[in-house]
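A short write-up of the structure that comes next.
Only one protein chain is missing; all other protein chains are in place.
All chains are identified by letter, namely A and B, in their written order; residue positions are counted from 1 within each chain.
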Amino acid sequence: MTSELTEPLLSVRALRVVIGGRHILHGVDLDVAASGVTALLGRNGAGKTTTVRGILGLVPRTGSVLLGAEETVRLATHNLVRRGIGYAPEDRGVFASLTVAENLRLAERAGAGEPDYPLVHELFPELKTRARQAAGTLSGGQQQMVAIGRTLLNGNRLIIADEPTKGLAPKVVTEVAQVLERAAEAVPVLLVEQNLALVRRLAAHCAVVADGRTVHRGPAAALLADADALRRLLGVGRHDAGTPAEAQPRTALEPTAPRPSAADEDRPAAAGAGKAAGTANTEATP
Amino acid sequence: MSTTTPTAEPTRQEAPGRARPRSSPSWLRRAGRWWPGVLLLVLFVAPYSALQVPGVFDGPIGSPGTLQLLALCLVFGALATGYDLLVGRLGLLSFGHALYFAAGTYATNTITLEAGLPFVASALLGLLVGAVLAALLGSVSLRVTGIGFSMVTLAFAQAGSILVERDPGGITGGEEGRAAPAQQLPASLVGIQHTANLYWIALAYLVITLVAVHWAVRSPTGRVWEGIKENERRVEVLGLRPYGFKLLAFVLAGTLAALGGIVYLLLTGGATPQTTTSDFTLSLLVMVVLGGSGSRWGPLIGGVLYTWADHRLGDLAGSGSVAGLPAALRVPLSQPMFLLGAIFVVVVYVLPGGVVRLPGHLREARTSKRSPG
Partner (left out) sequence: MATIVLLTCTGLGLGALYFLVASGLSLIFGLMDVLNFAHGALLSIGAYGAWWAASGNLPGAGRSGFGFVLAVAFGTAVGTLAAVLLELAVIRPLYTRPREQILATVGVGLAAPALLSAIWGSDARTFPGPAALSGTFPLLGAAIPVNRLVLVAAALVVLVALRLFLGRTRHGLVVRAGVEDRAMVTALGIDVRKAFTLVFAIGGAAAALAGALGGLYFGSVDPGQGTSLLIFAFVVVVMGGMGSITGAAVAAVGVGLVQQFANYYTAAGLGDLAVVVMLAALLLIRPRGLTGRLA
């Protein structure tokens, strides 16, 4: 079950998260390879987003999180991030009332060298033309570009992208995938993703969480080739009775497969995401 | 964000609980179960006592001055207990509880004065006014949640306070307040020689409040309150509407406050605008947090301690012993509110859970010292 990673960049062991007296994570183990894309998979509510938020210290956590050789579990979020992490959260975390340029400027970091605007503008020319537009008026795809653009400014050691293709139109999904692929050539990426086609295309390694713990770690290709394991771990493949109905729409096998809500969601996101992101756990297992 | 291993937590909590029954003799345990009754009996016979408690009270316990202070302590202990129904049991941070207390005082006093009704009839009407006001304003305030609820209750109470200060038609007496008409009150409730009767009324008010609050909290409704405090959405999932349950608590707490206002009217012989201010509500909040919010006896203890300290510190400030102190000590000591506010902040920090949690904290500290690691 364990993948043979030599010298992982990020090594998570026995990560536990308790929010409001409820155990959300019971012990997640995860290695992010020092190059390429590592995918974090799991059904809805399995604890993927909480794992990422736990790694970053956005929720109270215990366990061990090694970045390189350094234990970071006691670090405050901003100190950990300054060690070279770019984070594109699930809800994109774009500041709606700020302009595109201001959103990017917030991600600039003193001491991280000159911010790499040429790269961001090359990958997302739209961010340059829309620099003075309020981010809240952008489409979902454009907001995702802002979110990913912020992670590329600083020459980070690690990029964490939480469901970057969620709710995007198929064409935009392809665009985002290309950018992630290119980013991963230079920087290792931890990718939370439901879109297995995208995982197949990008990820070399993967880990699967279920009910707040790691249930599988290994090469991504091996898991994706194993229909039984896919059905058992992620509930996808055959539409058999054991598959939870709610898991189906968002675990499409192909990026072009019509997803019921995809087109609807690709509109200017509501500005009301608000501070809830700071406290709510979006993936609580009931 | 601590890295405490999960096994360390339970052992620390279990240890004192296991140790206590084994070490205390059985008679002590039996006494422990009966102490509220014993205390009630002691409080009941207190007016007959000539005991001197130097430093705590000026005169003997049975003297009118001490009884008056004791009665005030009981009234505020009860008032804080009723207020904590909202703050501690439901997590509703109301900043307007003074309004219902003052409604009881002012309505009763005004009805007695203006309509010339006998006091008991006025008091019943005053209580009704308090209950109706709480139902009315509660039903409106509870439409918003969180800090919005606090602000709406604050606004309503402030409106009441402004009304009272502006003295419409001369019925509230404005900034001076209005004295209760001695000739219309029962003779046994007027005059310094009858302080004991007022004390017993205050005691009765306390008992009524404690019984009402404890009964309500233990009822099925009380269990829903507990659920609302923990997680309102989960109560909704069960198919219950939190709004109605919250309103019930609001009206109960408001009615109890109005009753307290009536007792306060008798005790102090008049209605004063200070009881309408937001500072009055804030002092109730201080009492509740000081004693221990959400606990059975905490608000009572907090209310009694606060009221006693407020009066004694006030006396102390005026006494010669403080006047002789150097300025650095004399200045803060001359203002009870400064000390109480400062103590409050300290309690919020070092004693979350209030004074009632103090024995538990001490026990914990002792246990962890005895068995380090």
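Here, a contact is a pair of C-beta atoms (placed from the backbone, for glycine too) under 8 Å apart; a residue touches a chain by one contact, two chains touch by 3 or more.
Keep in mind that what you see is a predicted model, and the values were worked out from it rather than measured.
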{"item": "Touching residue (missing chain; options B:Gly148, B:Pro186, B:Gly244 or B:Gly360)", "value": "B:Gly148"}
{"item": "Absent-chain contact - pick from B:Gly62, B:Gly227 or B:Gly341", "value": "B:Gly341"}
{"item": "Contacting the left-out chain in the complete assembly, out of A:Leu10, A:Leu30, A:Leu58 or A:Leu152", "value": "A:Leu58"}
{"item": "Contacts of subunit A with the absent chain, listed as residue ranges", "value": "56, 58, 76-79, 81-82, 85, 87, 89, 93, 95-98, 102, 105-107, 109, 150, 271, 273-275, 277-279"}
{"item": "Touch list for subunit B against the chain that is not drawn", "value": "93, 140-141, 143-148, 150-152, 154-156, 158-159, 162-163, 165-166, 168, 278-279, 282-283, 285-286, 289, 331-332, 334-342, 344-345, 348-349, 352"}
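Assume only the chains that are shown with their structure count from here on.
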{"item": "Geometric centre distance via CA averages, subunit B-subunit A, whole Å", "value": "51"}
